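Before I ask anything, here is the structure I am working with.
As you look at this complex, bear in mind that one protein chain is not there, while each of the others sits in place.
Chain IDs A, B and C follow the sequence of writing; residue 1 opens each chain.
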Amino acid sequence: MTRNRRQVLKTAGATALLGASAWRPAFAKDKADIVIGAAHPMTGFMSFAGVASNYAMGDYINWRNQSGGVLGHKIRYVGEDSAYKVDQGVAVVKKMIASEKPSFIFLDGSPLSKAVARDVLATGTVMTGGFSSSEALLDQTLYPHHFLSGPTFGATCQILMEYIGRIAKASGNVPKIALVTSDQEWGTESNFHLKARAEKLGLPIVQDIVTKPTGVDVTSEVAKLRRSKPDIVIFQGYIMNPVPEFVRQMREAGINAQVMSTTYGVDRIMYDALAKNGERLTGVMPYRYGYDTDSKMMTTMREYVAKVRPQQESISLFYIHAWLTGMIFCEVAERCIKANKNLTLPNMKAALESIKDWDTGGLTGLLADLSTHQIKSGRVYSYDPASKRMEPASGWIRV
Amino acid sequence: MTNLYIFIEFVLLGLLASGLSALIALSFVLVYKGTHVVNFAAGEVMMLGAYLYYTGAVVLQLHPAAALFISLVGISLVSVAIEAFVLRPLAGQPTISILMATIGMASLLHGSVEIIWGQSPLETPALLPRFPVNWGEVMIPGAAIGNFVISSLLIAAVVTFFRFTQTGIEMRATASDPVTAASLGVDIRAAQRMTWILAGLTGTLAGTLIVSSGSVSPALASVALSVFSVVILGGLDSVTGVILASLIVGVLESLTVGYIDGKMRDVFPYVVVLAVLVVRPFGLSGTHEIERL
Amino acid sequence: MRTGVFFENYGAEEQLWDSQTAKTMMAVFVVALYLLPLWGSDYMVAMACIVGIHLIAVMGLNITTGSAGLISLSQAAFMGVGCYAVSWFARWGIPFWLALPMAGLLAALIGMVVGLPSLRVKGMYFAIATLAAHFVLSFLFREWTPVTGGPGGVNIPAANFFGIELVGDHRMFYPIYICVLLLGLAAANITRSYVGRAFIAVRDRDISAEILGVNLLRYKVLAFMLGSFYAGVAGGLLGYFYGAITAEYFTFGLSVFYVAAIIVGGLGRVLGSVLGAVFMTFVPESLRLMSSALSGSIPSLANLLLPMGQVVFGILIIIFLIFEPRGLAQMWARVRRAFHLWPFRT
Partner (left out) sequence: MNTPIVALDLVVRDIALAFGGIRALRGVSMKAPAGKITAVIGPNGAGKTSLFNTISGFYRPNSGRVILGGTDITDAAVHARAGMGLARTFQNVALFSGLSVLENIKLGGHHLINGNPLAAICGLSSSRQAEMALRAEVEQRVIDFLELDNVRHKPVEALSHGLQKRVELARGLAMRPSVLLLDEPVAGMNREETEDMARYILDVQEEWGVTVVIVEHDMGLVMDISHHVAVLNFGELIAQGPPSQVASDPEVIKAYLGSETSAVCA
């Protein structure tokens, strides 16, 4: 039994390898398409992000193709729905790898990124990026093929704390900080880094509250917060709810602390909802906002969206994130082709890590450095009731 | 001294929060009493009601009260439909079938809501004025009191309805012994239909109260799941039981947040529930079904 | 073509497959299935692996809920137990073929701990009690970071079979489907032995069963533990299959999915589990494929079609409950009979 089972396994393994390495044309010579796949959470509770990211990748790739593709290579885009379910996502990715032979795949978050890592590595010809800024995904032994199109949660928190620290130094009085964290990876990881950084800078964390992700009733939490009379309350791990209600009750309870957040928590849906109650959000954003006019790539983006989807009224963080990821995919491909190398993982990894002072067309403010598989920069913005927008409150900070 | 105040405050907040959960729990109990089904679609019905309220108040620009009325009417119709097209055909089927049917309903409603209104949260106008209360060191936020008062009034209304109105009494009769009730000329179908409507209404009111302090999103449905601890603790078929249980759980949650950790908030009640199950399998005051051969 | 079945002795009649034809057909099917990695596309193999894992969990639930009538809403949670278990066993260098049954046993053990208090109540009350168990377990998955890796989840090193790294679907396929076969046979044995009879007796009329000599508590706990064992093994395989897993995977929704599968497939029958698991996995998948195919041509319609999944799921459940309460297995039986009697009866 065992022996012939082993044989079967061997043959099976062999066929698998064949399947993976079947296509191997001297890539640069004939103008083969570059295939970019994506598993977006287009349905389910992350759909607001997934729909945007799907549009973004499609838009960017069309735009790029219209302007000549990557050194004459056309780019083919395959976007599918993962519903933010690991099963479905994995099925999608496996199918994609099998049928489309993509060189790059956009993934919907860390659970999926982790779950497909092995298969992706096994192909040896695929690089992945996507949502989630979890530090875990930078582990080079497990995920050498993956990169983050922005700073890790940790880095963003670091930026925020640095900012608070500077203000404190300038004004001379040390603010009392309270953390309100949603009980999920993004929240807890940020929470950890915020605390670590605060300790380093000697900023006192007076309260550390953890809520469930879909918390509805927050009265007890506010009561708890009230006792510690914070000057700054940092919300982590919330796209929107229950922050507005939380802040509203804070005010009723006489807490007039400044409200802060980072990355996914500083998008329009959040600052608009807060603004409705006359609140002014402050937070770290790794990119420029969609309405920013100082970035030429952002202008291009806006114009393209206006052309293909006039009904889309704003450009969300998730859209920018995916668009930038598309840019990075193409940049990696371009560098490989320039060096006349096939799109194998080692080559692509090398290309990625060679990206040091890369102009993202201003999306990231500073020139991007992806040598560590992430872009460790961001800027603090503050809501301005006059312009009804988030306006820069600091310069671009690299950590 | 302050410590005492803190304690009082958390207890008070817990008690006030229990109003809403009692209201939701009530909608479970009504259905269980009437039809011996745990209605897993309760959360979705609640959510649908809230969305109807949103549609009325925001899309149609109606007065919140009018919007609420519309959503109540809408939910009554939905409840009737559920009863007629899903549960009536399944009458006499084993428990699991009926349980699964309600889960199917839940999925159906959830999907439909997402198709119609999308998944992202939508702003909803406030239904009640917010009047925060300060009492010495103790401070009660705006929404809490209003919600509690309204919910307790509603619960009281439902209870009186069952105690004193003809329909209510007939419904109780049907619940306890359908055959006899029928033989005494009670229209069982009507009674059961009424049960579902009533459950739908209580759910909708709870849902609307919740969302009227901010925004509505499909996540609202999961609130019903978190009320299960109350339902088990109180006993599936005991109104007084769940009222008592919701008070206990409310205080428990509030104190957990206050003194232990917000993370524990969800799970702590369930630990208590499992413990209680060991001692009182049918909850605090659920009736022990007498076995017959 | 076979028209009827005749037996020489009782033993023959109680065989798993009642006739030579059936036996050969079964054999052909099994062989074809087991050669899938050689003829099937990568995608087919991948889907087959996922279905296989779900199938194991479903077979387990079909013992607990289908045969013994204990409605369990915590199957996914017990899968989680199995998954985290193998992540630890792997760390201790225990080979996967030993880790899997151990994971099953651990899940069964925890199943017993949960079962004993819950089994004092019946029907809905029991269902809700298992729900409580689900919440407690999934809380532990999320929060007990030293053991479960918290929200970030755990990594499971690739299964290693005497030097062969079982990475990729083509290699994971065999461990999965060997488990499917073994556990499937076990389930079949249960249904045709006194154990299975006792389960059904407990489900149909527990008091009468007790008076007829069935030890109620013993068999209820046994049924619950068996279900948990299957879940544990499935969870273990899941871990090896994905290599990394987060607590988000083992949701209440997944447990519900399994209950739906046994209802759609057919309560208390192994065939029911198979049909249910396959059907419930492929309906949403095909729906997704359809919509993504449409999204090319008619984007607007596709966007509408995408969230249809839940709606279709719900409608399916209800339709089955109302029109085919005994599930696909029953339909299959009818079709089969129709074939055997053809052309004598049409």
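Everything below uses one rule, namely that contacts are C-beta pairs under 8 Å (C-beta built on N, C-alpha and C of every residue); 3 or more make two chains touch, one makes a residue touch a chain.
What you see is a predicted model, and the numbers here were worked out from it, not measured in a lab.
Trainee: Based on the whole complex, identify which of C:Ile94, C:Met112 or C:Ala186 touches the chain you can't see.
Mentor: Result: among the candidates, C:Ala186 touches the missing chain.
Trainee: Among C:Leu212, C:Ala293, C:Ile319 or C:Val335, which one is in touch with the chain left out?
Mentor: Once the missing chain is taken into account, the touching residue is C:Leu212.
Trainee: Just the residue numbers, please: which parts of chain C touch the chain that's not shown?
Mentor: Looking at chain C, the ones touching the missing chain are residues 10-11, 14, 185-186, 189-190, 192-195, 197-198, 200-201, 203-205, 207-216, 222, 226, 268.
Everything that follows uses one rule, which is that only the chains that are shown with their structure count from here on.
Trainee: If each chain is a node and each touching pair an edge, is that a line, ring, star, complete or other?
Mentor: Topology of touching chains reads as complete, every chain touching all others.
Trainee: Hey, which pair has more contacts between C-betas, A-C or A-B?
Mentor: Result: the pair with more contacts is A-C.
Trainee: Whole-Å distance, chain B centre to chain C centre, using C-alpha means?
Mentor: Going by mean C-alpha positions, chain B sits 33 Å from chain C.
Trainee: In whole angstrom, how far does the Cα centroid of chain A sit from the Cα centroid of chain B?
Mentor: 38
Trainee: Where in chain C do residues touch two or more of the other chains?
Mentor: Answer for chain C, listing residues that touch two or more other chains: 307, 309.
Trainee: If I count partner chains per residue in chain B, which residues reach a count of at least 2?
Mentor: Touching at least two other chains: 114, 263, 266.
Trainee: In their complex, what parts of chain B are in touch with chain A?
Mentor: 6, 9-10, 13-14, 16-17, 20, 114, 118-121, 123, 130, 132, 139, 141-144, 210, 213-215, 217-220, 222-223, 253-254, 257-258, 261-263, 265-266
Trainee: For a test of understanding, state which residues of chain C touch chain A in their complex under the given definition.
Mentor: Residues of chain C touching chain A: 37-38, 41-43, 46-47, 50, 142, 150-153, 155, 158, 161-162, 164, 166-171, 173-174, 242-246, 248-249, 284-285, 288, 291-292, 303, 306-307, 309.
Trainee: Under the touch definition given earlier, write down the residues of chain B that touch chain C in their complex.
Mentor: 32, 36-38, 86, 89-90, 93-97, 99-101, 103-112, 114-115, 225, 228-229, 231-232, 236, 263, 266-267, 270-271, 273-274, 277-278, 281-282, 286, 289, 291, 293
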